[in-house]
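Presenting chain A:
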Amino acid sequence: GGSADQTTSDGTTSVSGAASEAPTLRLGLTRAITNVHPHKGGSADSQGSIIGSIYEALTKVTVDGEAAPSLAAAWEQLDDLTWTFTIRPDATFSDGTPVTAQDVAWNFEKLLDKEYVGTAGASLRKFTSSVTATSDDTVTFSLAAPAIDLPSRLWNLYIVSPAYAESGANLDLTALGSGPYVLDDLDLENGARLSANPYWTGTRPDFDTVDYLVLASEAQRVAAVQAHEVDIVLNLAPLSTDGLGGDDSTVILEQGAQPFVLAINERKSGSPLAEATVRQALNYATDKQSIIDALLKSAVVPLPGQVLFEPYGEQNPDLSAYPYDPTKARELLSEAGYSDGLQLELDVPSGTYVAAEAAAQAIAAQWAEVGITLTLTVTPFPAWVERQQGDDDQASDLVYINWGGSSPTDLNGKLGPFTSTHIQGHVDAPNYDAFYDQALKATTWEERQTAINEALRVYHDEAHTVFLYASPFTGVVSKSVTWEPRAFRYLYAYEVGRA
Partner candidate 1 sequence: MSNATASTAPAGRPSGQLRSPIGVRHLVRRLLTGLIAVWGAITIVFFALYSSNNPVLLLVPPDAPPEETARLTRLYGFDQPVPVQYVKFLGNVVTGSFPDSLRYGQDPLTIALQKVPASLLLGAASLVLGVLVGGLIGYVAATARYAWLRRVPLSIATVADAVPTFFVGMVLILVFAVTLRWVPTMGRGAGGVTGMILPTITLAIAFVPAISRVFRTALLEALRADHVRTAIAKGVSRPMVALRHVVANAVGPTLNVVGIQAGVLLGGAVVTESVFGWPGIGQLSINAVQNRDYPLVIVCVLIIAIGFVLINLVVDVLSVLIEPRLRA
Partner candidate 2 sequence: MTETLHAATAARGHRPDLEPAPTVLQIRELVVGPRPQGGGAATRNLVDGASLVVHRGEMVGLVGESGSGKTLTALAAADLLPAALQIRGGQVLVDGVDVAPLGRRAARRHLSSSVGIIFQNPTSSLNPRLRIDAQLREALPRGTSRQQRRELTGDLLGQVGVPNVVKTLGAYPHELSGGLNQRVMIAIALARRPGLLIADEPTTALDVSVQAQVLDLIDQLRADLGIGVLLVSHDIGVIADRTSIVSVMSQGRIVETGDTAEVLRSPRHDYTRRLLAAVPQRLAPLRLRSAERDESPVHLEITQARRSFVVRGPAGSRHFTALDGVDLTLRQGQAIGLVGESGSGKTTLARAVVGLERLDSGTIRYQGQDPDELDRAAHRRWRRDVQYVFQDPYSSLDPRLTVQQTLREPLELNHSGLARATVNRRVEELLDEVELPGAFRTRFPSELSGGQRQRVGIARALASDPALIVADEPVSALDLSVQARVLALFGRLRQERALSFLFISHDLTVVRYLCEDLVVLRRGTVVEQGPTETVLRQPAHPYTRSLVDAVPGRALSTLPAPTDALDGVDPATREEGP
């Protein structure tokens, strides 16, 4: 069983004092839950963590970023376009029925159906022709394009009981999976209660019941930590962690897995941002380091001139960060004909990213020095999405965003959002698009890395985004529990142990 290996506590979450016998594990989520649909994806900060605790996918991603067995005990690549996965024999849904290959194939059939509500299949459809049950415990993937990292592309395509799904259950709000927990109670605004799955055959998790609590604002998170109302909470602003920690809890303040950038809208009619020199100027005008030092407590590094960075991505060693050089920025601007300054607009999704508003205001102040007037618009995340997904002219010039994969090998997640075709993106980067496509379809790891390096170089040279810094990975973990921090922020209940 893939999930059998319980992580042991490392230095960060070492035991201290008497172990809590509290029956319930309390985990903080940072955003209201959208749904718990197994086929609609889900953010690590909200339902992603819940879904991963009640469902299993064929594979899972370990803390180290490797694809590991989960519902599939093993897999095999037969040729460039054919893979087989063998289902774990003791896998059982939480109603007691065994998980069969037919069940898995049914799920993928749904995911590959264009009309299906579950949207997580969208990227799968691009390279998969069909998924069929070839025996009682094997499913076979027939691909349309090579995918050498197929196992790590499957980790969040969860398998729901077909009988349950077809019984008319609302999968947005109820669940029946084969994971270590079952969903007892769900309140999308406030959280969920989980209890141990009686049919779970793997290692029994330490906690029989788990409360996921939505703590949607920084203040709520801080207050909950201070009042000892949660065992683990993530996504605190680095500055808020100052007074926290101590005898009974440990503070996490590390570099996270995803990059922060200011995504650029290059396709707005008449936008100065269509010119590479202007975009480069923006990069030179941004003093990443002082923001990191002031607002992020120096926990992260500036992006090395690319959106991938070690140890979470295939960094191009030849690139390095744009230095802070306002003089150069001003030169580039006047070169582009904007010596009199420039008016730009920056959208900041509110309550979504730690310290985002403060950082945006700091950037606005820095850019003001090279003659760029930056108008901020802080809007709730969904409003922001709506605007960003609209057409080019309606979307904002710039967007403060944390785009990145959900696992170390998730190339689609890590590089996809930066392409010209991405629905939230508004860049015009055909060269990058081509290299990205090559990387996706590569049949060898070397081929893939070469393409990635090229893509990253193009993105850097043409400055298709304003590279900021790695996202901070922050949180507070009570010393009554043990948890090995995951920089991708998934907070799976079964990974938390009693100290």
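The candidate set was assembled so that all candidates are chains of the complex that A comes from, given by their letters.
In the analysis below, contacts are C-beta pairs under 8 Å (C-beta built on N, C-alpha and C of every residue); 3 or more make two chains touch, one makes a residue touch a chain; residues count from 1.
Computed from a predicted structure; not experimentally measured.
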Numbered candidate touching chain A, per complex, among 1 or 2: 1
Candidate 1 contact footprint on chain A (complex, rising order): 24, 26, 32, 34-35, 37, 41, 117, 119-120, 122-123, 126, 170-173, 187-191, 211, 213-216, 219-220, 223-224, 226-229, 380-383, 385-387, 389-390, 412, 416-417, 421-424
